[in-house]
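The block that comes next holds chain A.
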Amino acid sequence: MNAQRRHIRQSPDRLSASKLLSVENLSVAYSGGSISALEGINLDVHEGEIVALLGVNGAGKTTLLRAVSGLLGLHGGAVRSGSISYQRKNLGDESPWGRVRKGISISLEGRRVFTDLSVQDNLKAGGYTQSKSAAAKAYQNVVELFPVLARKRDLAAGLLSGGEQQMLAVGRALMQGPKLLLLDEPSLGLAPLIVNQIRDIIVEINGQGCSVLLIEQNVGTALSIADYAYVLDSRRVEHHGTAQEMLADDTLRDLYLGIAAPAAGRKLNKEAVR
Partner candidate 1 sequence: MAITETVKPVRTAHVQRERSRTKDESQLCVSKGQRIGLAVGFLLIFAVPLSVGNPFLISLGVTIGIYAIAAIGLNVLSGYAGQISLAQSVFVGVGAFAGVALAGLAELPLLVWLPATFIIGGLAAAIVAPLTLRLKGVFQIVLSLGLIFVGTYIFVNSTVFTGGNSGISASPALSLGFMDFGNLVVGGMAYGYQQGLFILVWLCVAASMIAVVNMHRTRFGRSMIAIREAETAAQIAGINTNGVKVKAFIIAGAFGGLAGGLLLAQLRYVQTHQFGINMGLELLIIAVVGGLGTTWGPVIGAAIISAIPVLATQYAEYIPFLQEDFSQSGEIGIPVGQVGLLIYGLALVLVMVFEPRGVSHWFKIGGEKLRSLGSGNRAVVDVRKPS
Partner candidate 2 sequence: MLNVESLRLEFGGVVALKDVDFSVEMGELFAILGPNGAGKTSLFNCLSGLVKPKGSIQVNGNEVIGKKPHEIADMGIARTFQNLGLFGSMTVAENILVGSHLQIQGGAFTAAIRWPSVFRSERQARRNADELMELMNLLEVRDSVVDTLPYGIRKRVEIAKAVASKPSLLLLDEPVAGMNHEETETFVEYVLELKKQLGLTIVLIEHDVAMVMRIADRILALDFGEVIGLGTPAEIQQNERVIAAYLGATDESDAQTELLMEGAISE
């Protein structure tokens, strides 16, 4: 069973690109080991890819991003076994701030902008690890992507609308000049028009050479931009495949709408867990 899971079949074009992030057989637990949150997760993000993480609430998506960004400890969680490698080096016990310096940035669930700080100070905080000149350059890039942030730069971030706060959260993460951007539900509670806007920006960021690992509830939005997707269910990776494969998969629809589809399309390389 375990051996089977360790050898995930890769789609051929994926193997050619080099691995940026590689999660191997990762298990995570909270509260001193009493609550298991992830079990034997295998996941790769290759350079230049957008990878989507799908699955219902409580499946462990946010926990996985916390593990990659090193923020587990703040929530009483810890890696029990397995490893997370970034640029072929094991991250081990690297601190969250150390990971940011290595190029892994995260935009947390629920936006989490610094509500008391002005928009500009939020972005400054984002550029904390950067040199002055690099921060200035990143700032130019961010306000080009999100012109609204430049217009409202002296406003306290708490006074921005939900969509603007989300843009600020993503912009703040971009200030760190990431090579790998982790996005936890960037469309949470946003109107469809703004969701599309954010989606376009994710594509643009990706075009600038930044790989993206994305949690998204809206399967359509996620798969429309992702190269590859993983479906988490009850702490495990239940399916994975390219976006095209996923779109043709009926079990996904079952999961999200409760509509059992007739056996049509290709079956994915599914791990036999059920």
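Picked so that all candidates are chains of the complex that A comes from, given by their letters.
The rule is simple: a residue touches a chain if its C-beta (ideal position, glycine included) is under 8 Å from a C-beta of that chain, and two chains touch if they have at least 3 such contacts; residues count from 1.
A quick note: this is a predicted structure, and the numbers were derived from the prediction, not measured.
Shown alone here is chain A; of the other chains of the complex, listed as 1 or 2, the one that touches it is 2.
If you check the complex, the residues on chain A that touch candidate 2 are 31, 34-36, 56-60, 162, 185, 188-192, 195-196, 217-221, 223-224, 233-235, 243-244, 247-248, 250, 253-259, 261, 274.
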